[in-house]
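Just one protein chain is left out here, and the rest sit where they should.
Letters are used for the chains, namely A, B and C, taken in the order the chains are written, and counting of residues starts over at 1 for each.
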Amino acid sequence: MLKASIVGASGYSGGELVRLLSGHPNVELEILTASSQQGRRMEESFPSLKGFSEHTLVAPDWQQLGEASDVVFLALPHGLSMAGAPGLLEAGAKVVDLGADFRLHDVALYREWYDLEHSAPDLLEDAVYGLPELNREVIRGARLVACPGCYPTAASLALMPLLRSLSEAGTDVVGTIIVDAKSGVSGAGRTATMGTHFSEVNENVKAYKLGVHRHMPEMQQTFGVLGSDAPVFFSPHLVPMTRGILATCYASLDAVPSQVEAQRLWQETYEGHPFVRVLSEGLPETKATLGSNFCDLAVRVDPEKQLVVAVAALDNLVKGAAGQAIQCMNLMFDLAEEEGLWQAPVFP
Amino acid sequence: MLKASIVGASGYSGGELVRLLSGHPNVELEILTASSQQGRRMEESFPSLKGFSEHTLVAPDWQQLGEASDVVFLALPHGLSMAGAPGLLEAGAKVVDLGADFRLHDVALYREWYDLEHSAPDLLEDAVYGLPELNREVIRGARLVACPGCYPTAASLALMPLLRSLSEAGTDVVGTIIVDAKSGVSGAGRTATMGTHFSEVNENVKAYKLGVHRHMPEMQQTFGVLGSDAPVFFSPHLVPMTRGILATCYASLDAVPSQVEAQRLWQETYEGHPFVRVLSEGLPETKATLGSNFCDLAVRVDPEKQLVVAVAALDNLVKGAAGQAIQCMNLMFDLAEEEGLWQAPVFP
Amino acid sequence: MLKASIVGASGYSGGELVRLLSGHPNVELEILTASSQQGRRMEESFPSLKGFSEHTLVAPDWQQLGEASDVVFLALPHGLSMAGAPGLLEAGAKVVDLGADFRLHDVALYREWYDLEHSAPDLLEDAVYGLPELNREVIRGARLVACPGCYPTAASLALMPLLRSLSEAGTDVVGTIIVDAKSGVSGAGRTATMGTHFSEVNENVKAYKLGVHRHMPEMQQTFGVLGSDAPVFFSPHLVPMTRGILATCYASLDAVPSQVEAQRLWQETYEGHPFVRVLSEGLPETKATLGSNFCDLAVRVDPEKQLVVAVAALDNLVKGAAGQAIQCMNLMFDLAEEEGLWQAPVFP
Partner (left out) sequence: MLKASIVGASGYSGGELVRLLSGHPNVELEILTASSQQGRRMEESFPSLKGFSEHTLVAPDWQQLGEASDVVFLALPHGLSMAGAPGLLEAGAKVVDLGADFRLHDVALYREWYDLEHSAPDLLEDAVYGLPELNREVIRGARLVACPGCYPTAASLALMPLLRSLSEAGTDVVGTIIVDAKSGVSGAGRTATMGTHFSEVNENVKAYKLGVHRHMPEMQQTFGVLGSDAPVFFSPHLVPMTRGILATCYASLDAVPSQVEAQRLWQETYEGHPFVRVLSEGLPETKATLGSNFCDLAVRVDPEKQLVVAVAALDNLVKGAAGQAIQCMNLMFDLAEEEGLWQAPVFP
């Protein structure tokens, strides 16, 4: 049994890690920490978990966490993971970071977008970007994995087949890639704010951080890894639901594939990847992924306008956070990739 | 491996049975039927189930179903189960009925409330009311189980400790027991109607069938089994959410227990019943049970007004339907009661 | 033109007062105050009001408010109105208080339930309870009106015909009156808290403050005015919508009227009261009152169980707060009761 600990267990990603790991046959939960709810029992913070966790939330002690755990999940606001990760690694634990600190490889970019000096730049080289459909083999050997943001997960899975195929053909998207994403409110975390107050969010749709969201440079970086130099414009929107991201991604080409070719390309790309489902008909909807680690994809080609539109749906707390983190953990410890995650979505 | 078939697989209870049974280690799904969607694949009807079911929906053939299956789940509108059950039983299958046909023991009551002549009255004696917390041992030996309605499940679990205890003391509730329940919209099924049209139901709460809902005589029957002759008034309400029932139940007494005694009584009643969680603090909320087979309970005593208020929360499609049916199946086939059902609720 | 000012304009009741008064033909808005958002313009706090208010939110200055205004609306947390009202009245303004400070006539009751010593007990005698359907004539002559809480408005309008009629017949309800109410989240105000965080409230129903909500003694007081000594038990519930209250009220009698008699009694009681609509068929739904000052009512009699069930639906921010306050103002200043309020609900 792997000993797993969670730093930041009182937030939504933390709760989701406990929910999923409590059913994982190869894991036992060791230490759960929370800075603001120390001393409370996990089931007080999450009444849903009554019967699934006897843990009391404690303050994080990096040394102790590292020694007591085979793997430590960090579910923290940015700036905090880079403080704790070095100690955990030194103490011999592997680290799966759900936060932003190790996603961007370039410290200057990190400084620019997060307005912070990176305190563990040496680790950036070791950090593997935890998108298994992109980096499965490298993740297997990693000791520090930086899981993608929820929006970049959706956008990257939607566009990976196209960008890789263009790159292989020595060409690229024309103009700007547009990612227009719609997210449920849980993506904003568990802290009560005016922007997540029920009466302000319910029966409402709005755009926010248009072109200035921190997930935009992360997408740009991944699209670069996939071989595209096209600029990305990212428009996040908040919709009145709890879970789910739908990303509608637009790319203009000089010469588009046919709809049939595109369909085949997307399907072939994800053969052997259990958690990406390329739909053979219909368009993705977030509800068909709720509570599960699946990302559902569809692609549409407009031959006249030379436009490819790729749509991704996922549950931001599972494939966009806790589920993907566990998928990475499975790879890091040579377990089956689906272990503990193979559950059908809850519908309706 | 048990061979299980589902009649009425294209409705919400049917879909939920497939979701849950697809992860049950002792079950394999044999035949899925649907009258209106014959020929479609299950994953077309439920895109969420892509990867979890290769089945094509077929027309129900009772003979074939009974021979091919160890157990057949019936998820049908009332009137249809009593037509199919006899053949299934004759062919040797056990039957778990999620519908209403075998819930009421009294054919006259069935006629009065369902406006139908019962076509299989002989089976009523064999039919066991599938509330495991009430009838666990009898269910073990049953070949035909009639699962409770979603509302009666909530109300019966809420009040069972009180009614049984009063009965043992030779007394009863004073006046009328009031059950005021609030349900999500999935309880109304998957057929599109004006009453379940999004724009009519969203941002809306309403009472319906006040005092004339068919689940009222079912509650009355169960309360009678528990030893109470007090009349029941049942008020169902529709609230703008998909899943969940919250039942607030009011009983006046001549002499109420103290809050501490009541708390102890509720807890002792459900010791050894894995799917009922008596909260030690706070009040139940439906969200803490979403997607799971749990029923969460709390009790409050008002000593001045001599009133006991018991509150139950559950997921109407799981503990109120498919989950409870599987819990019964586990008992009927000597499996662990939690098998295939021990999952933490999805929160938030 | 009446000069009206609003103390506490940045909350939901305050915003609703501005929305409604901006269309009132006899009112001009003078001063809008807010303690936490001073210096912001009203349209920054409520983007919906762009074009309807040029006001900047200022700190409350009681003297200035009283002198500049014919009427001052107080939309404040309890404890604050009783501090400001005396000065306003001295300066010659009339006061309509949407808060709790002047609702309970008994200072001991106020102390018990609000855990505060009342600082203006002398004014309690002058304060008129602002339920126009109960107190229309007294409100006309009042200089200080205490508007009912949102829940008591619903429960009182639902039960007024019954309680008054029983009292006239020299009898009363048997046992405890039960008020089971379901409220939208805006009733909890505009301050962001964990309990109103979208992801915690959405897809959720829960009971709260069972039998200990501060609106319970207020109901008890009004029922007493109507001639009933029966105890009241009040169960508030939170449902996932923004606006609306549905109150389902249960009263057992020794001898119930027939359904037809009850229907006639309810209709006759509210003849001449423009904002109460007694439904001739169907049951009330909150959505049919959204954005309007209407309270919709229905009554059901169960002759066998000797039970009367009365259901009320209203918009908690209008008939439950700002609209009712304006209705009172209209009476206080000899305007037509409907002035500025005669708008059809927004449906769907």
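Going forward, a residue touches a chain if its C-beta (ideal position, glycine included) is under 8 Å from a C-beta of that chain, and two chains touch if they have at least 3 such contacts.
It should be emphasised that the depicted structure is a prediction, and the values quoted were computed from it without experimental measurement.
Novice: Going by the stated contact criterion, tell me the shown chains that border the hidden chain.
Specialist: For the complete complex, the undisplayed chain touches A, B, C.
Novice: For the chain not shown, which residue from B:S13, B:S186 or B:S235 touches it across the whole complex?
Specialist: In the full complex, the listed residue that touches the missing chain is B:S186.
Novice: Going by the contact rule already stated, which one of C:D70, C:D296 or C:E337 would touch the omitted chain in the full complex?
Specialist: That would be C:D296, which touches the missing chain.
Novice: So one chain is hidden, and I want to know which residue out of C:G92, C:G282 or C:P303 touches that hidden chain in the complete assembly.
Specialist: Once the missing chain is taken into account, the touching residue is C:G282.
Novice: For the chain left off this view, which of A:L2, A:L290 or A:L341 is in contact with it?
Specialist: Touching the chain that is not displayed is residue A:L290.
Novice: Which residue among A:G244, A:G323 or A:G340 touches the omitted chain?
Specialist: Candidates A:G244, A:G323 or A:G340; residue touching the omitted chain: A:G244.
Novice: If the hidden chain were put back, which of A:V107, A:V174 or A:L265 would touch it?
Specialist: A:V174
Novice: For review purposes, identify every residue of chain A that touches the missing chain, sorted by number.
Specialist: So the residues of chain A touching the unseen chain are 174-176, 178, 180, 182, 184, 199-200, 202-208, 210-211, 231, 233, 235, 237, 239-244, 246, 248, 250, 252, 283-287, 290, 300, 302, 304-307, 309, 311, 313, 348.
Novice: Could I get the residues of chain C that touch the absent chain, sorted low to high?
Specialist: Its contact residues with the unshown chain are 12, 15, 18-19, 22-23, 44, 46-52, 186, 202-203, 242-243, 274, 277, 279, 281-282, 285, 287-292, 294, 296, 342-348.
Novice: Which chain B residues would touch the chain omitted from the figure, given the whole complex?
Specialist: Contacting residues on chain B, toward the hidden partner: 12, 184-186, 190, 192-194, 196-199, 201-203, 240-242.
Note that only the chains that are shown with their structure count from here on.
Novice: Counting C-beta pairs in contact, pick out the pair of chains that comes out on top.
Specialist: Summing C-beta contacts for every pairing gives the maximum at B-C.
Novice: Give the identifier of the chain nearest to the protein's overall CA centre, each chain being represented by its own CA mean.
Specialist: Measuring from the global C-alpha mean, the nearest chain centre belongs to B.
Novice: From the mean C-alpha coordinate of chain B to that of chain C, what's the distance rounded to whole Å?
Specialist: Averaging C-alpha atoms per chain gives centres 38 Å apart.
Novice: What residues in chain C touch two or more of the other chains?
Specialist: Correct list: 184, 199, 202-203, 240-242.
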